[in-house]
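Heads up, one of the protein chains got dropped from this complex, but the rest are sitting where they should.
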Amino acid sequence: MAGNSFGKAFRITTWGESHGRAIGAVVDGCPPGLPLNEQMIQQDLDRRRPGQSELTTARKESDRVEILSGVFEGRTSGTPVCLLILNQGQQSHRYDHLRDVFRPGHAEATYYQKYGIYDHRGGGRASARETAARVAAGAIAKRIIGERGIEVIGYTRRVGAIEAETFDLQAIEGNAVRCPDPFRAQEMAELIQQVRDAGDSIGGLVEVIARGVPAGLGEPVYDKMDADLAKALMSINAIKGVEIGTGFDVAGKRGSENNDPWVFENGRLRTRTNHAGGIVGGITTGEELVVRIAVKPPSTIGIPQKTVDRTGRTVIVTPGDADAKRRHDPCICPRVVPVAEAMVAIVLADHFLRQRGLRGDAFQTEKAS
Amino acid sequence: MAGNSFGKAFRITTWGESHGRAIGAVVDGCPPGLPLNEQMIQQDLDRRRPGQSELTTARKESDRVEILSGVFEGRTSGTPVCLLILNQGQQSHRYDHLRDVFRPGHAEATYYQKYGIYDHRGGGRASARETAARVAAGAIAKRIIGERGIEVIGYTRRVGAIEAETFDLQAIEGNAVRCPDPFRAQEMAELIQQVRDAGDSIGGLVEVIARGVPAGLGEPVYDKMDADLAKALMSINAIKGVEIGTGFDVAGKRGSENNDPWVFENGRLRTRTNHAGGIVGGITTGEELVVRIAVKPPSTIGIPQKTVDRTGRTVIVTPGDADAKRRHDPCICPRVVPVAEAMVAIVLADHFLRQRGLRGDAFQTEKAS
Amino acid sequence: MAGNSFGKAFRITTWGESHGRAIGAVVDGCPPGLPLNEQMIQQDLDRRRPGQSELTTARKESDRVEILSGVFEGRTSGTPVCLLILNQGQQSHRYDHLRDVFRPGHAEATYYQKYGIYDHRGGGRASARETAARVAAGAIAKRIIGERGIEVIGYTRRVGAIEAETFDLQAIEGNAVRCPDPFRAQEMAELIQQVRDAGDSIGGLVEVIARGVPAGLGEPVYDKMDADLAKALMSINAIKGVEIGTGFDVAGKRGSENNDPWVFENGRLRTRTNHAGGIVGGITTGEELVVRIAVKPPSTIGIPQKTVDRTGRTVIVTPGDADAKRRHDPCICPRVVPVAEAMVAIVLADHFLRQRGLRGDAFQTEKAS
Partner (left out) sequence: MAGNSFGKAFRITTWGESHGRAIGAVVDGCPPGLPLNEQMIQQDLDRRRPGQSELTTARKESDRVEILSGVFEGRTSGTPVCLLILNQGQQSHRYDHLRDVFRPGHAEATYYQKYGIYDHRGGGRASARETAARVAAGAIAKRIIGERGIEVIGYTRRVGAIEAETFDLQAIEGNAVRCPDPFRAQEMAELIQQVRDAGDSIGGLVEVIARGVPAGLGEPVYDKMDADLAKALMSINAIKGVEIGTGFDVAGKRGSENNDPWVFENGRLRTRTNHAGGIVGGITTGEELVVRIAVKPPSTIGIPQKTVDRTGRTVIVTPGDADAKRRHDPCICPRVVPVAEAMVAIVLADHFLRQRGLRGDAFQTEKAS
């Protein structure tokens, strides 16, 4: 009810505040026998952590994950996996002057109205730091679906008005923006630097695709694959929109151009086009899954902003010094990429494990040819 | 696990196929003492049913709802409310020739791959007929939140390239498109007629707003208000995208223009602008909730389409005669409006009832001024 | 949250009041392809319905079940199965004089304190009539596990001080008490008649066994097989205790006599004794499942009882005439038997479907020999 869990068959529960002792996740429903160690998880965490490049925050957080349970002699045992990431290097005193302030775009005000209490240090539970726990849990999900040949790949598609035009998936990790178009990546990087220099921030689009997804995943009606993806992705901090396949462009389409005709190709049922983004009726078609999310410009900026505090007094929020400016991300897209991948992987793992639970193999009298 | 339920504190479970005996919903968690009768629900159902106007399908479905349980002497009793809508006038024989066909854009193929069996008549469970049960359940949700002064209003914002420019909420039910801009509504209606005459269909955008929403609804992290809205709306047939507030346009924004500063106004905490669409950190701010969904062009069209059947044979799908063309909607936006309203109301009722369960009133030592 | 659903992978939701229009159940998670028709369900319903024998209530309720959804051409389609039982022959006027009365042992008082409103006619939602919906849903569960060779058998083990001493499962349906010991059954029947003639009621014990249960069902920790059975059975009206295997007698046992040693028999892992009742660590061992429940004497009796009404006035509750006495069960055990079987079958089906969802077959590197 309090909403700190996600998933049904593969279920994660996260906990922890930005400046508390630690954050972490409990993963329940991981199948037994899966090879798992900390290094496998650390790889993804390193893609999310602060300080990776010039374009991201200069804060130092090593984000070392520890597996506290659920793994025996290098393999999962079917029991819950608890993942722990100690908080280190938090400089809580930096937030002392913000103790009572409702920062524009930040959640202190809504937490206060909901709970009557909130941890003001570094955003508390509302901090994007919580997404480190998602990435750790998502690394396990990736392993589960990876064993079935499913691969999840995310990238920055757009920053401001600059959009990728070529899609070389090998190029993604080769630039700090995580853009599959190396030329546009360069322009994006320059734009981000300009925005940072102006003390401002900028939004963008992240796209995630999944390959090798079998047909038949997703539950019709409320737990449609696209519905669960929408929830999973919209629950990430800073996300204001989710679209599948053609997405919002369907508003201008005719049925005759948007429909994807079915074909048999090498004995396998496919669609000739994939406007649907790999999902029809809430169930995967076996085509590539394609989902895009709108990423807002980070709320923390260097430009002074007028707002109010708890007592109703008008205050100006502004970072104290030049250094502070560098402690926040001018564009969060590069660091959203691993988080979005994690959430897509979690949804796929969840539906993969749900599907195995509900398919009536023994009863079936006919099969798709 | 099989996904036919939605919500936690206010929970709906729907059932039924397009051409089965009946469809319906069970609503669990409705508070006791709420005045409720069939007429209150019928009003919303009448806004969704086929045959309302020239622009929608000419099929006749009266969609009379019956309350089978949970109401005693005109008030809810706290026990589950079962809502029944008998299926009448279904012409299943019209689907005989489609028995083995995988229609483009339709879900026969994915159901078949998931279950090995499907009801081909009128789309079976994948039919948008299921949304009548949502509208019925949503009418109860509207009553619950209506008692607290929350009002949910939906409308067609765009059809093809034509977008509303004025927003007179009183005008919405005055035109067949359900558009708040009467001039654009006329143009939209003409476009829909043209598309229908061409045997084609067209997409659009539906927008839903909610007024009077108190601050503090929504659970941070996974059950954020926006995340639950995204799931609820993306689970509606034909929806391919969901956005909140500024939505996808955040990609091009700077933080300095997108942030909503907090202000105190008449002793109430508000935001000066509402780019966030009424939600910050997953929790409502008290400002107007604003959400938009992308509605694809209906998959059933009059133009012949090449596809395959179960045996792998290539077939041409085409309505048998001119009359058949009129049995489907060229643009589904006007009928999506009440469904989208229902889902928004269900999410709000659910979070309203969850909030009351978790707020620690007795413990609170300080209150927002 | 409102508690009208049970199960996770195989999930039932029931609704309906004793004297409302109908009662019913929605079964979500039924695997596709299972042969199902109304007659299969009716058989179990007929074992529960009133008026089967001299020993039960003389009320006439035909309890005809209708399948409204989820079955296509004689097989389940993977979509939810809605089961409807219309209420017929209810004589609500018989309850007019009880409108404000809190009957001893009945739930009007607690419903009133919880909800501030209740349906006084025939017990409303608190009536054991709700269990007809469980039996209908349980009939589907029995089919699912029956396909895997699991059989669930219930019987009356004790009435008052008379306990079965022989266990001929073939004899159970041969007597009105549903006792596997035909001699004791006769004594039990006589006792029940005496109790009825005295205007009183009497309690008993019902035992349910399940055969053919595979090892490995049940989730360790909170969703242990025994924990879920305890909840399922304790949720039945009139049940005040649940025990597994040796049950409460373990209080007087030594570990050396209570432990069940493991043995290999014909290549299969078994226990030499079965004090555990087929469950160790919350997981089935493959031995016979054995569970017993304590059934209280029905609260409705012919003897006048002093109690209070809503206004605080002391009143005497008494059936109006001799006929009324016959409208209630002096001992509910015979009719609890099919309900208890249904709940055990539902738990087994649920865990069977959950197990298939979580077992990491593909990862396993070693197998039990």
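Per-chain residue numbering starts at 1, and chain names A, B and C are given in the order in which the chains are listed.
To be clear about the criterion, a contact is a pair of C-beta atoms (placed from the backbone, for glycine too) under 8 Å apart; a residue touches a chain by one contact, two chains touch by 3 or more.
Please read all numbers here as calculations on a predicted model, not as lab measurements.
Student: Specify the residue from the set C:Ala58, C:Leu86 or C:Ala109 that touches the hidden chain.
Tutor: Counting the whole complex, the residue in contact with the absent chain is C:Ala109.
Student: Determine which one of A:Met1, A:Ala58 or A:Val263 touches the chain that has been left out.
Tutor: Missing-chain contact among the listed residues: A:Met1.
Student: Of the residues in subunit A, which ones touch the absent chain?
Tutor: Within subunit A, the residues touching the omitted chain are 1-5, 8-9, 11, 13-17, 20-24, 26, 28-30, 32-33, 66, 68-70, 72, 75, 77-82, 111, 114-119, 124-125, 353, 357.
Student: For subunit C, which residues reach the chain that was dropped from this view?
Tutor: 1-6, 8-9, 14, 102, 104-107, 109-117, 125-126, 130, 158-161, 195, 200-205, 215-224, 226-235, 237, 240-256, 258-264, 267, 269, 276-277, 280-286, 294-301, 303, 305-308, 310-312, 314, 354-355, 357-360, 364-369
Student: What residues on subunit B make contact with the chain left out of this view?
Tutor: 1, 8-9, 29, 31-34, 75-76, 78-79, 147-148, 220, 353-354, 356-360, 362-365
We take it that only the chains that are shown with their structure count from here on.
Student: Cut subunit B out of the contact graph: what components remain?
Tutor: Taking subunit B away leaves a single connected set, one piece.
Student: If you tally C-beta pairs in contact for every chain pair, which pair wins? Let me know.
Tutor: A-B
Student: Please tell me whether the contact surfaces of subunit A and subunit C are same or different in residue numbering, using the over-half criterion.
Tutor: The interface of subunit A with subunit C is built from mostly shared positions.
Student: Quick check on this structure: which chain has its C-alpha centroid closest to the centroid of all protein C-alpha atoms?
Tutor: Nearest to the common C-alpha centre lies chain B.
Student: Which integer distance in Å separates the CA centroid of subunit A from that of subunit B?
Tutor: 26
Student: Compute the distance, rounded to whole Å, between the mean C-alpha positions of subunit B and subunit C.
Tutor: The answer is 38 Å.
Student: Could you say which residues in subunit A touch two or more other chains, in rising order?
Tutor: In subunit A, 1, 8-9, 220, 354, 357-360, 364-365 touch at least two other chains.
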